[in-house]
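Note that one protein chain of the assembly has been removed; the remaining protein chains are unaltered in position.
Per-chain numbering from 1; labels A and B assigned in written order.
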Amino acid sequence: MENPYLPYPVRIDDIIVESEDRSLKTFKFVFLDPDDEARFAYKAGQFAELSIAGVGEIPIGIASSPVEKGFIKFTVNKAGVVTTHLHNMKVGDIMGVRGPLGNWYPWEMLEGKNVLIVGGGFAFTTLRSSIIYMLDPANRSKFKDITVVYGARTPGMLLYKDELIEWEKRDDINVHITVDGTDDPDWKYNVGFVPPITEQKAPQGDADSYAIVCGPPIMIKFTQPVLETLGYDHDHIILSLENRMKCGIGMCGRCGIGRELVCKDGPVFTLAEVNQTPREY
Amino acid sequence: MKVIKIEKSDLAAGLDKLRGGYRLFGPVKDKTSHGFQELAAGQAPDLAFQNTRLSPKNLVFPQSETLLAYSLDGNDPEGHIAREVDKDYSPRAVIGIRPCDAKALTLVKMNFDTDAFKDPYWLNLYNASTFVGLACDAPGGTCFCTTTGSGPFHEEGLDVLLVDQHDHFLAKVLTDKGEKLMTAAGFNQSADGDAAVEKAKTAAEAAITTAIVTDSLAAADPMALYNADIWEDIAFACINCGTCTFSCPTCWCFDIQDEAQGNKGVRMRNWDSCMFPLFTMHTTGHNPRDTKVKRTRQRFMHKLKYFVDKYNAGIMCVGCGRCVRQCPVNIDIRKVSALMNNVGDAAKCAV
Partner (left out) sequence: MSTYTENIQQIAQRLLKECRVEMVIGFRKGSMPLMNEPCVITQPEAVNQLVWDSNCGINLTHYLTNRKEKIGIVAKGCDSRNIVTHITENKIQREQLVIIGVPCLGMIDRRKINAMVEGDIQSVSETDDAVTVATRNGEQTFAKMDVLQQNCAVCVHRNPVIHDEMVADPVPEQNGVDQYADVAAIEAMTPDARWRFFDELLAPCIRCYACRNACPLCYCPTCFVDESKPQWVGKSQDPMDVRTFHFLRAYHCAGRCTDCGACERACPVGINMRLLTKKLNKDCLDLYGWEAGLSPDARPALDVYKANDPEDFIK
């Protein structure tokens, strides 16, 4: 019997400080056993348990994309016991990764559709995975218009800045970068919270359009009416939820919202589905 | 179905014969109550009990269990790599489990044995076990198994069902596993006991005097139940201890913890409880179930509604009555279910 609690051993291959306050770092892992990479086959939107012996595990969305090979990447906010320990680890250190876990953004359903991505803060990780996946030459033709609205508190808090700037210049994706505020005179992108920028920049919703929303609760709360106004139905608004988790495989019981388990039945739900469950996340 | 007669005077000798091939577990009385534990050589199960104080779920789901182990030695090539630990999954015989508790394990199995993932720890222990049930002749005043889809002679989850006939047991052999155990014990005296078993069963079922009402729960709107105005009153007395969840044979929630000392460590799981605030507390301090009302509601909604909706296999309760007996403040699932069921009824009438 395969043991779903057993992590794949990995080595930290690279650590990138993502944010000016150093609270966000991206960890690049390689599998000690190269065969584990195939076993870890994942889709954009899934997460994994980062597993540190002697400390514990933490569920984190996968920031690398299925089309990127040879490594996996996670961007981690320093917050609790495990993430704080992880932030103090070094390149070359050995740890574990358990997954992939949860469901993913509904890629088959999204084929042939317009995709609007709305992200805020450090919840941009699986959205990065998704964008890289959709922009891959083998995949881009499967989707119609791709629009991204992504914001952070300040320019220094934006994740993946180099990639953002590069995407912003491309014509096969409409990227709208925004910050809550900045005193940088050279800032050439938007200033404003994500919901109003979405209202200004995002295309109208219709039967052929889906919105994927990932961000802090306050952003999701104020983005929802904007998307409704734009014409996105609740079953066309896709959310990725977060909840306290332990097992990640639907057994330990804590991440339940109604009959759904965020770790196994989610984390990706449509707003229509979420409306049918208690908002206990 | 095969029925075998076991003279009570032969039981101990038969169980002793099993010891070569099985580890034996059974009810044992401490100072005040019965509990399941491994039977030492020569130790017989004490079958003079109504039910054990705690459920036998710990036989397949220990309260604390090591999952993985690792070295934290940087010089060890295996350092920081978690590995499985050796476990004893040799055959076990659980003697004297009550039918409600065996049925409970079949409900819990739905959680640990899924298409996507299988919990090897729970399943290996479950599969290694042969369950020899003891039918309930004298159910207690807090027993309501017959309205939960179980019963004092319920056979689901059992390999053998023992029926007490004063000087002997009639053993209904229910599975191949049960057959194998009976053969190993040398119990082979066929009996024409069906009528006697049926008679005892009818009497036992008639002795169950209380019920849980659940008929309107499946059709009820989960959000209407969730938002019903019954919860403040239900939860007022609750002190948010874990007694109900820890004594419940169908509660399976757990926590995973790393414990390390020096250069060695283990990852283990421990029973957890939806009654505890820490159960759902996010790192940020945000807690989606931050009040005892929400936590109490979660427990009953999970047992009586979410589980019903998720598995379509009835409620997540077998009517053993432990939570009713042991709740320090007398919160009674029968009363709560009736209140929830009323909400379902009212919704039906509203149409």
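Observations
FYI, a residue touches a chain if its C-beta (ideal position, glycine included) is under 8 Å from a C-beta of that chain, and two chains touch if they have at least 3 such contacts.
Everything numeric here is computed off the predicted structure, so don't read it as measured data.
In the full assembly, the chain not pictured is in contact with A, B, by the touch criterion defined above. Contact with the undisplayed chain is limited, among B:Gln43, B:Asn263 or B:Gln326, to B:Gln326. In the complete complex, the residue from B:Ile6, B:Val28, B:Leu54 or B:Cys274 that touches the missing chain is B:Leu54.
Among B:Lys17, B:Lys180 or B:Lys335, only B:Lys335 touches the chain left out of the display. In the full complex, chain B makes contact with the omitted chain through residues 30, 32-33, 50, 53-54, 63-64, 138, 140-142, 233, 236-237, 239-243, 245-247, 255, 257, 259, 268, 270-271, 273, 276-278, 324-326, 328-332, 334-335.
For chain A, the residues touching the absent chain in the complete assembly are 80-81.
The criterion applied here is as follows: only the chains that are shown with their structure count from here on.
Residues 1-7, 9, 32, 51-57, 79-80, 83, 93-96, 242-244, 246-247, 249-259, 264, 276-281 of chain A are the ones that touch chain B when the two sit in their complex. Here chain B touches chain A in the complex through residues 67-68, 70, 72, 79-84, 111-112, 114, 116-120, 123-124, 222-223, 226, 252-258, 260, 265, 267, 269, 272, 274, 279-284, 288-289, 294, 298, 301-302, 305-307, 309-310, going by the rule given at the top.
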